[in-house]
Structure formats: C-alpha cells, structure tokens
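Apart from one protein chain that is not included, each protein chain of the complex appears where it belongs.
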Amino acid sequence: MATVSAPQTPENDPRVKAVFDDIRQTRNTDFIGNIWRYLAFDPALLERTWQDVKAVMATESVLDAKTKEMIYVAVSTANACGYCVHSHTAAAKAQGMTDAEHAELIQIISLAARTNHILTGLQIPVDEQLQA
Amino acid sequence: MATVSAPQTPENDPRVKAVFDDIRQTRNTDFIGNIWRYLAFDPALLERTWQDVKAVMATESVLDAKTKEMIYVAVSTANACGYCVHSHTAAAKAQGMTDAEHAELIQIISLAARTNHILTGLQIPVDEQLQA
Amino acid sequence: MATVSAPQTPENDPRVKAVFDDIRQTRNTDFIGNIWRYLAFDPALLERTWQDVKAVMATESVLDAKTKEMIYVAVSTANACGYCVHSHTAAAKAQGMTDAEHAELIQIISLAARTNHILTGLQIPVDEQLQA
Amino acid sequence: MATVSAPQTPENDPRVKAVFDDIRQTRNTDFIGNIWRYLAFDPALLERTWQDVKAVMATESVLDAKTKEMIYVAVSTANACGYCVHSHTAAAKAQGMTDAEHAELIQIISLAARTNHILTGLQIPVDEQLQA
Amino acid sequence: MATVSAPQTPENDPRVKAVFDDIRQTRNTDFIGNIWRYLAFDPALLERTWQDVKAVMATESVLDAKTKEMIYVAVSTANACGYCVHSHTAAAKAQGMTDAEHAELIQIISLAARTNHILTGLQIPVDEQLQA
Partner (left out) sequence: MATVSAPQTPENDPRVKAVFDDIRQTRNTDFIGNIWRYLAFDPALLERTWQDVKAVMATESVLDAKTKEMIYVAVSTANACGYCVHSHTAAAKAQGMTDAEHAELIQIISLAARTNHILTGLQIPVDEQLQA
C-alpha cells in the first residue's frame, strides 16, 4: 500500500529499537503506529522525525497538550492528510477533547477555510492597521 | 488591487450599515477591516459571511477565544491566505496570545506540515487501531 | 520581482513573436499579459503553455466561455494563485459575468471549501451509492 | 473509518430529524448521504452545514444548478476532497452534465492547475491593467 | 470507484488504440495504468494528457529521467495526489532511485513543507536581494 516496505523485524536495527523504546516510554504505551513502522526503512529519517515530534508535542511547553493536538488536526485537515487527521484526532481525544470541542474544532476549521477562499478569491488587500 | 471595488459609501446601504453596526458593537471597536469593506459589494454575501464569523468566533462556546483564533491561524497558514494570517494573528494577540505561544503555534503548524508531507509522500496506511 | 527576467525585446525571437501575434489575433487585443512576457524567457515553455490555454479556453467547446472562466477562477482560488485569480476574473467579466454572478461564484467557492474541510476533517467515507 | 461515529438512530434526535426531513423534501429523494449521517454527531454543526448548503446550492439564483455543481467539483478537486468530488460530480450529472461537459470540466481544472503552478513557480507579478 | 467508467474495450476506438500503442512503445512495456484506462472515456482528453506527459517526461532533455520523476513526486505529495505519488515513485525507482535517495527526497519534501508553513505563518517579506 505504501511506497516503501515496513521492515519485518524493525527492532533488529539498534537505531530503530532505540526510537521505538523511546516512543513506548515517552507515551507510556506499547502501540507503535504505522508512521514509525514504515519510517524504519530509513533509520536516520525515523530518528529525525521522532526527535521533532517528541520535542514539540511530547515536551512540557506553554500550550497544553490538548490544544496542541487540535492545532495539529487543523493543519492536517487543510493539507488533506488522512492519516494525520486520524492519528492526531485520536491523540486530542486521549488528551481530553470532548465531542463538543471536536465539533467546534471542525466548525472553526471549516469557517476558516471559507473565509480563506473568500479573501483569496477576491484578492482583498491587507489593512494597514494589521501590518504594524 | 482586489477583483471587486469596495463601495465608497458602503453604509448608505441599510443592509451594509446593519452589518457594520453589529461588527462595531460585537467587537467593541470602530475598526471595520477590508474583508467587510470589500464584501459590501454584495450585501447578501456580506451578511452571510458576518453571521458565520460572529456565530463561530464571537459567541461563547466550549473553546476559549484565544485558542479559537490560534486554530484559525493554523488553517489560514496551510491554505496560504496572507490576509487571514494577518487578521487572525492580530486577533489572537488581542485575546492574549504571548510571543512564546505564537512561537509554539508556528512550531506545531510547521511540524504538522512536515509529517503531513511524510505520510502523504510515502502513502502510509492508517493503523486499524486508529479507525475504531 | 519574478524569479526570471522578462526579455526586453521579446519579439526579436521569431518563436516568441509568433506566439504574441497569435495571442493578439485570437483575443483581438494588443494586451500581452505578464504571463506571456515572462514565459518568453524560454520559447518552448511559452509555446506549449499558450497552445494549451488556446486549445482549452479560446476554442469553441461544449461549455460557454463565461462558465469556463468562472471554473478557472474557482481552481485558482483554491490553489492560492493571485495572478490567476486576477486574470481570469477579468476574463470572466469580459465574457459577461455580472457582479451578482461574481458574488455567487465566491459563495460557491467558499461553501465548497467549507464542506471540503468538514469531510476531510472528519474523514467521512464515501457512500457506496456514490461509487457506482 | 471516520473520526466520529455516526449515530445509529439519528432521527431520534428531533433536530437531526428536522434536517433529514428537509433534505428529503428539498432534494425530493430518500437518500441521506454520509456527510449528514456523520454530522448528526453534533446537531448544531449539522444544522449550520445544511443551512449553508441549502441556501447556496438548493435555492434559485443567478447561476444554473449544473454550473454551480461544476464549480463545486473544481474547488473540491483542488482541495483534494475525494468525498466532495464524488458527491458533487454525481450532483452535476443529476443536473444534466454530459460526459463531454465532464471531460471539459476536467480539462479546465487541470489547465488551471498547470498555469497556477507556472505563475507561482516563477512569481510573475500581476499586470497593472488587471488591478484596476 | 472513479467518477467515470473506464471503457471495457477501450482499444476498439482507434484514437485510444493509437495512444495505448504509443505508450507501450515509448515505455517499452505492456502495462497501461489506470490513468490511461479511465481517460479513455474521452479520447481527446486522453490524447492531450498523453502528449503532455510524453513531451515532458519521455523525451531527452536537460534533466535526467530520475531527477524528473523525483520532482514529480515532490509536487504530487504537496498536492496530496495518492495515485501520482504511487506511480511516480515507481517510475523514479525504475529509473534507479535508491532507498537512500528516496529517504532524502522525503526529507527535502518535508523540510520544505515545514519552512513553507513558517514563512507563510509569519508572513515574512521577501528580501530585496532575492528579487533582483
């Protein structure tokens, strides 16, 4: 299905095993998603991607974890990434996103898309007051 | 600059005036942005757009106003709408978004874009566990 | 401004001159837009692009010229191409698009964007009835 | 498959039933597509979405119904929404779109995408004549 | 699955047969992909599409065939076209793209997406030095 093959025994490669171990420990789960299983075809790409995701999403920061996942869903929707919408909606729910919050997230995403297309479709210039 | 002309005296039209009055009252400001000034070329389009924005963004709801504006910025960035990025970043700041939160918002947006492209570029299938 | 330089005297090149002549004759105007002036940096790219545009947009076909230009505006908006929105909105107006039609075009574009993001944001599966 | 569950007996909720009844009556069909069945997870989101779609697409207006659906397909294609391409292509056909018109629609969409990328890829500036 | 039906015996149409013959000869294979089988619903669209693909991708030019296919994968990823990612990744591999090159391609695509979103998300102006 993918354009690369997920290694059959990825953890035979110590670099892959180290990443998988870190995912399990960081997230406190045994579930290793397909993104990691397929990225194992290139350990360097796997390492860099996980380091990025961990640093931004799995580290204490000024935004709370639920908000971060909802922003992730918003971007993934606009970029039409089905896998990402699935995985980060699941993550947002795991962080406590309620059905009402989910519905509102979709409302905002779809409203933004609507006005994005109005502004671009009419080529309306940015107000000077917004450029300060 | 735009593909339509903003009416010179938009509030001569009572439907436009009603919308502008509602914007001023709802937002407690005299500033009427270009989006509304240009949409005044078609009062029905203006009314519908403002009703939508007001209902979703200017009404008490389960998400706080700052979070809503940050999600709006995220979608607008992925859809490459410069006007929208400007106006909703300004709105998020008006709702209290700090520089640190802004930087983190950009981090999440750009990380999401990165993994969006990895997943799509490799056509990695969605895990069954994520499809429940 | 562009990433290539528009030739100063493009029609010194006979291939460029032939295309410019054909544009003037086909459209019955002396106006040669920037797209053609810049594409003249590579006559083969200029020729192929004009042949495509002429064959699809300037040839009698099953759809009328105004509808064709409105569809062009719709795609260009979704792809965030400011130049294309400008040039094809102007072309649609030249083909008779009224302000009311323009407003409705923007309504449809922005509604479509809204539901596009709802469907993608929720990953709703296609109905079997729609797949026949 | 979706990230929300479609309610098993959606019409037990009177708000959902009212929307479904209106869809059946407006479209003169018993078919309720998945978009509505899944949106029923949040009646307010369902109501707003249907009101928007009905107001723009199922109401007499200056553009004919077939043209409106073809514009919808164009935007949905550029936004890569498979569900929307399916449902609005079916709607366009139901409104009389022929195979020849469908082929020409795809021609225009794909030509527009081609020149969209040329203009953006070269960053060609908008002609002053197009900005009046 | 598609929104048009692939003809059952496409080569009964001499225009379709001519294109299929040319594909087989140009690519030295018996494999005719779905893109061509479905486009056969409209011979003119089929002809024009194949002529374009052949002229750009199957003709000696200044870039080598592997590089061309990798660029194609990059665009197709950003445009979220699953079919195109599959077919042009396969073509790049057929032209010699190694797993290491594939991994690097994905690295560049995803890094570009990341900085694309940073620049757009902050609306950073283009340097004068880059506009010469």
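Residue numbering begins at 1 within each chain, and the chains themselves are lettered A, B, C, D and E in the order written.
Assume a residue touches a chain if its C-beta (ideal position, glycine included) is under 8 Å from a C-beta of that chain, and two chains touch if they have at least 3 such contacts.
Here the structure is a predicted model, which is why all the values come from computation and not from measurement.
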According to the contact rule at the top, which chains on display are touched by the left-out chain? A, B, C, D, E
Take the complete complex as the reference. Which residues in subunit B touch the chain that isn't displayed? 80, 85-86, 89-90, 99-100, 102-103, 106-107, 110, 117
Footprint left on subunit E by the chain that the document does not show: 1-4, 31, 33-35, 38-39, 49, 52-53, 56-57, 61-63, 67-68, 70-72, 74-84, 86-88, 90, 98, 100-101, 104-105, 107-109, 111-127, 129-131
For subunit C, residues in touch with the removed chain: 3-4, 41-42, 44-45, 48-49, 75, 79-81
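The rule is short, and it goes like this: only the chains that are shown with their structure count from here on.
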Give me the set of chains touching subunit C intersected with the set touching subunit E. A, B, D
Among all the other chains, which ones are in touch with both subunit A and subunit C? B, D, E
Sort out for me whether B-E or B-D is joined by the greater number of C-beta contact pairs. B-E
Centre-to-centre distance between subunit E and subunit A (centres being mean Cα positions), rounded to whole Å: 27
Rounded Å distance between subunit A and subunit B, as computed from the means of their C-alpha atoms: 21
If I count partner chains per residue in subunit D, which residues reach a count of at least 2? 1, 3-4, 48-49, 52, 75, 79-81, 86, 90, 100, 107, 117, 131
